[in-house]
Structure formats: C-alpha cells, structure tokens
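Below are the structure tokens for one structure; questions will follow.
Of the protein chains in this complex, all but one are displayed in their positions.
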C-alpha cells in the first residue's frame, strides 16, 4: 500500500513487518517506546555494564542504542566463524562508530571470539579491549575505528575487493548519526553508488543525539532518508530496537540488486537505562564508580 | 505550470525566463546549445585567451564554462567598488573552483580592480595573477582557493560574520561539479542549512566534466538538485550561458528567506571553443604555444 | 587547563566583541554557557572538522577572532589542509584549541592520541604552537591571544594538572621561561620541556639535585616560534641537553631544539638527548601516566636518562 506524504513529494510503502521499505521512496518509521526489551536484550546490556564497570568508564548511551542492531546482526544475519575470525567467507562487519564498541565486544565475547572475562579488562593497560576497537587486537574486529567517518570508505574498498575476488561475502557498516556530519561519509556514499555496490549495507544508528546534544540542535540531518536516496542508496527505515523488524529488513538486504543499501535505524540513545535515555550527558563518562554501576544494573531491572 | 517527471517522483515548474525555480522541487534545465554567444561574451573569452597566452598555460575548459556566470555576477548582481576592494558593503564573491580564476581575473580587470595588462603576466614569477587566485595579492579576490572544496565552508563563516555585524552584504560561492565530490562541501552545506543562511548563495558550474572525464563516468552526481535540496538548500536550475536567465535567477536570490540558495548552472566545459567543448582533455594545458593561441582566437571568431 | 582555557574564551569575549567560539560536537556543558554568555557569537557545530576550520577562516576574514575547540588529534589531522590553506596561508587569527594533547586519551587508543600534532603544526608557515604547563599559565597565555596576529594551535593537557608555573616569571608568547636554574655545580644539565613534561621534569630535577646534578629547566611553552636565543644561551655552557616531550620524537620539540642548536652552536654542540614517544603507535591502553612511564617520560625516567647521558659523556 502506497501512501502519499503531506507535501505530495514522497511516497512510502508500509510493509507487514513494522519497517518501511523504499526502493525509491520511504519515510517515517519511528521507534516504538512502548515495546519492552526482552530478556536477551537486557542480558546483553548487563554485559555492557560489566565492561563499563571493568574500565570504570565508557560510552554508555552510544553502546546501549546499538544493542539490538548488533544482536540481530550477530544472531541472525552475519556469516562468521568465531574460531576463525579471518575466515575468507565471513561477512565484514565494520563498526564505524567505534566509540560504541562495547556493544560489539559483548556480541563477540558471547559468540566465543574471546572469553567474556575480557570485558572486565575494558580500557586497562594490557587489555585487548580498548575504548575504541582495534583490528589485529580484537578477534572479529575488521577495522580500527574511533575516528569517525572512516568506516564507509573502508567498507567501499572491502566491497570492491570482494567483488574482484568473486567472494559473495557482504559488507555491513554501522555509523552513528552525528558521525555522518563528516564529509568523508558522503564521499564514500557517492562512490558506493557509482560502483553499484549491492554487497554493501550502511546502517545508521539514528538515535537523534550526538556528543554535545540532540542532532536537531547540533546539526540537523532531516530529511535523512532523502539524503541517502539522493546519494544513490536504496533506503529502508526501521525501529532499531525491534528485533523482528530488524531481522526482516536485514534479511531482505540488498534492497536493490544494483545499488548499495542504506538502513536508517531509529533508536534511542541510552536505550534501556531510563535515566540516560535521549540525553547527551550520558554519551560518555570518563569515570564510572561502583555506585553508578549499581544504578545502571538497577535501571535494567526495571525494564 | 507544473510538469511531472518521467518516474512520477519529482515535479518542476517552468518559469517564463528559461530557468527552473524550485523552492522544493525542480529538475531539468539544460543548456541550449543553439543560442549564440553575444559579442561581450566573445570579447571576455578573448581576454581569457590573452591570459592563457601570457602564462603559456592554464585551465582552458574550466575558465570558459564560467564566463557568463562571472559576467552576470559582476555586471548585474554584485555590489563592489573596484577602487576600494575591501569596502565593507561589498558582496563577497568566492570562486571556490579557483582553477577557473582566469574568468574572474578577466572580470576584475575589466571592472578596473587592476589593469588589463596584468593578464599578460599570468603565472609569471612576479605576477599578482597566479594559476590559482590569492587573496591579498589580487584585488577583489576574497579567498585563496585552488584546493577544491574550501569555498563553501569559508562562505558559511563569512555569512555568519556578516550576520553578526548586521551587514546585509551577500556571499556568493561558485564551485565546480567535480569539486563537490569533496566531503567538505557537504559538511558546509549541512551547516549553512542549520543556520538558515539566506545571505549565502552557492552556484554550481555544472559543466558535467571534471579533470579526468565526464562526471557521469568519474563520479556521477545525479540527482544533483535532490542532493542540494536534501541538504537544505532552496534550489534553482538555470542555463549557465543564458545571460537573461542568469540575471533573472540571480536577481531573485535568496530563493527562500530562511534557507541558503543553491543554483545549479548547466554549462558547457570549454564553452565557445568548439574543439574544446565537453572534453576533459582541455581541462588544463600546461603548455600553450602561439599556434594554439591562434587556434583559440580563431575558434572564438566562428561563434 | 581545559576549563581555564574555555573560561578565558568567555572572558575575552566579554572584553572584545571580535571573539567568537566554535565547538565541534564536543562538550555539552559549554553549549549552555555559550548560549547565555555570548549569544550570537558562539556555536556548537557538528562532527565536521574540515568545515569548522573553513568557517572559522571565513569569520576571521570578516574581522573576528574565532576560537575553535575540539579533540587535539582531530583538529590537527582531520582538517590539516584547511589549517594549512585557510588559516596559515591566509595568516588569520584563528585559535585552535586541541583537547587532550599527547597521551591524555590513553584508554581510548591510538585513534585518539595526539602524538604528532606538534610536528605537523610546526611544519606549517605562520603557525604558532603553544603548550602551556598548567591552568594558571593557560590564563596568562590566553590574555595574549587577542593581539597575536596569525593562527595559534593551543595544545591542552588533561586538566587538573598540578600548578607549577609562577606568575612572577611572567608569560610572553615565544619567550621561554627558566623554571629553575642550575647552581654553579660541576655537572650542568639543561632540560628543555613543554606542556606537562615541564611538571614531570621539575620533579626529576629535584631528584637529580639530591644526587648533586644541577639542572636548568627551560620551559618552552611556545614550540613555534622557538625561543632560540634563550635556548642557545643556556645550552652553550652545558654538559648535556635533554629535551622532554609528550610527543613522537620525530619532528617535535626535540627536533626543533636540534635544528636551532646545530645552526647556532655549530662545532660546539653539547650532547643532546631527546626523550619522547618512540616512533610507533601506542600498543597499550590504561592511562596517561602509565603510558608516560612506559615511554620513560615520567619523573623517574627523565632522571634516569639524565644520569645515563652524563655517564656516557664521562665515558
């Protein structure tokens, strides 16, 4: 069913599964705040708190908004071998918003890339798990990120390389929303589109908050779907905390056989920690004491 | 009259004056190749050749595609005082595609910012006129450009500064099309839109050719108007060699009182030199001998 | 040092209406102050360092003095061409405030460490590079930024560093400060330091004094332009010169010192040891102090290097 938008300019198509598909047109999927997180989502968040506790610091809001995206990727979508992280047939998953790495560390540990106990060493001198993820140090991490705006160019290169090798593995790049203020992202988007990289999927963790405040105040991104589309991506929008919807949209990738896919995931920064949700003040804490750790665990219990 | 486009997605509005206005929607104005250049346009191009001759080198195609844009700006639109280039009330005109500088040098010389004879010194050791324009050296040049993608960020800063000073001068930034491959341009576009800089106008010299070939091959930009619009600009498209149409659209700036204006000028690289038109091989020549100079003058006579 | 710096921007803005402030998605508390204390002249821009530097250039062209504030490694690496062309080539009075110079962001890994910022900023004509040692000195320095003509790169340390600077020694951009002077002992060592390595080296000097080793400590808060006169004056009569920086040993303070000494003391060069970060990315996380220790630029490491240098000299 095609629905015309207010200004008569864009049309969107509501699918059965709670996300919006758009080969050419789409807008509007928002996060449904009334849906409850399930036990697995809560447990993964507990592991995030475990790492925050281990490092006594970390990007709280940035990691929490990513959980369902990473969970669905590692549970249902990505091909990989935890015991052979460099397996040539693996899908390449690049967390471009490297500061959200705890969410990825948690999934990698859970899947057996390294022991869960490593989470306790987060950010410590001799840890493999730094405040940003480093390839070569952390099994399963494809690129050392942390400087924003690097993942999509690298993803384009990898997707081109896979194409040359006739390797049908896919590349997934996850950026933040503030991150895509960076021009390098748009440079890469133009190139991905030029090369028709259907093996490349760009997910935006659209939590509407960047480091210093709401994106609407710091640097508004709307109309975001129009931007991706104008830069040559086939676009879908999805509630980034809705497991079923994420599964469905990610299983339908590529959305178009001749274009790269862009998936705008509507999320909540700090999701699951009521007092931290939607608040830039919880983007990062350089000091997390036991009391706060307790509050974080406590907040998860009330969900 | 609203005309629907092939795919039913975008609409455009044809105005009486040969350009396309679009507060929200526009596409399609193309250059009309059958229209003749008038004598003034030919004479300005002769001055370009004079500089090319003086320097025995230069960006031929890049300068020729700019002539009508620069001519209308300096003849009809910009406020300035040739004898007081730093006059606080002047409009700020930033040639971001600095490699097209001969087109600006010609206009500045013609308007008396410096003697026409300076054109003969182009690129020479002690000249004020280098292969890219330098502020502080060339009266009337607002910023030293040549590295692509710098003009729009600088223009945003100037427009913000003018706003603080309650100075109603306007800022015009002219970029190439290949130039806007640079991410810095899109970073600035987001910011210009955030700040609602109605005193800023961005003109794209959309000649469809960059340094190494056609933009469609090197890095396709379509749908270009959609890109500008999605980045928050009020957009118009115009035949960039049609004096009357350029005048009309530039006189109607700002197109929107709360948004920056983007004007996509459909042009022909090398315009006026039949053998050089639309051909990346004539983007730049590092050696121009007298014979070629003769051919360039000759080509202008046949228009 | 960071609050002192930002406070000063607001104070200067109250005094001088040319002052403007641009953040790049950095510090939420600042946003609020900006809006109340300098409305219309302060902005929190996005994560777009290239644009932000160009925008600052545009403001400076219109007569303003913009202070641009973000993380040190991003304001130097990510927009290097904009710094070179928009700021240095135009020689505009833009001030770049780089948060977390050196190893401050140790737990965040190598993408966040600013280890070659001084090297690449010094390589640019017209750039001034300043790295003060504490919050008090920051205030004295900031007062002088209004009248300094070209661009300045301001390297911030971690913040809440101990105060070792002394008001009575004054402050002038480009003028080194003698923080302690060797008494007329037998073994005379010149320590040349910048930023918080000054603090570390002062501690080392105390320990050395207990061993009878006399040190002069020249605090080079301004790495560019370098105070060659002060350097040559103190180095000439020394048995050993040791430079200490929280920065790669390639192209930073140590190299600047060598360039100057070789030019002016040709033939009569004292031995020079350059301490700093080896030419490598950090392989450890932890904290700033742990990495400084790893690299031997903590008080103990500095003292040991001095002793070792003197031993070699004697041998």
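So that you can tell them apart, the chains are marked A, B and C in the order they are listed, and the count of residues begins at 1 in each.
Convention: contacts are C-beta pairs under 8 Å (C-beta built on N, C-alpha and C of every residue); 3 or more make two chains touch, one makes a residue touch a chain.
As the structure is a computational prediction, the values presented were derived from the model and not from experiment.
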Return the single residue from A:127, A:175, A:191 or A:210 that touches the missing chain.
A:191
One chain isn't shown here. Among C:6, C:38, C:55 or C:88, which residue touches it?
C:88
Which listed residue, C:24, C:70, C:111 or C:216, touches the chain dropped from view?
C:111
Kindly note down the residues of chain B that lie in touch with the hidden chain.
55, 57, 98, 123-127, 130-132, 134, 144-149, 178-179, 181-183, 210-213, 217-219, 280-281, 283
Those residues of chain C which, in the complete complex, touch the missing chain
73-74, 77-78, 80-81, 84-85, 88-89, 110-111, 116, 119-120, 122-126, 248-251, 254-255, 258-259, 262-263, 266-267, 269, 271-272, 274, 279-281, 312-313
In the full complex, which bits of chain A touch the chain not displayed? Write them out.
135-136, 142-144, 147, 149-150, 152-162, 164-165, 183-184, 187-188, 190-191, 194-195
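Just so we're on the same page, only the chains that are shown with their structure count from here on.
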What is the graph distance from chain A to chain B, where chains are linked when they touch?
1
Return the chain whose centre of C-alpha atoms lies at maximal distance from the corresponding centre of chain C.
B
Between the Cα centroids of chain A and chain C the separation in whole angstrom comes to 37
Which positions in chain C touch two or more other chains at once?
45-46, 48, 50-51
Residue ranges of chain B touching at least 2 other chains are 183-184, 187, 190-191, 194
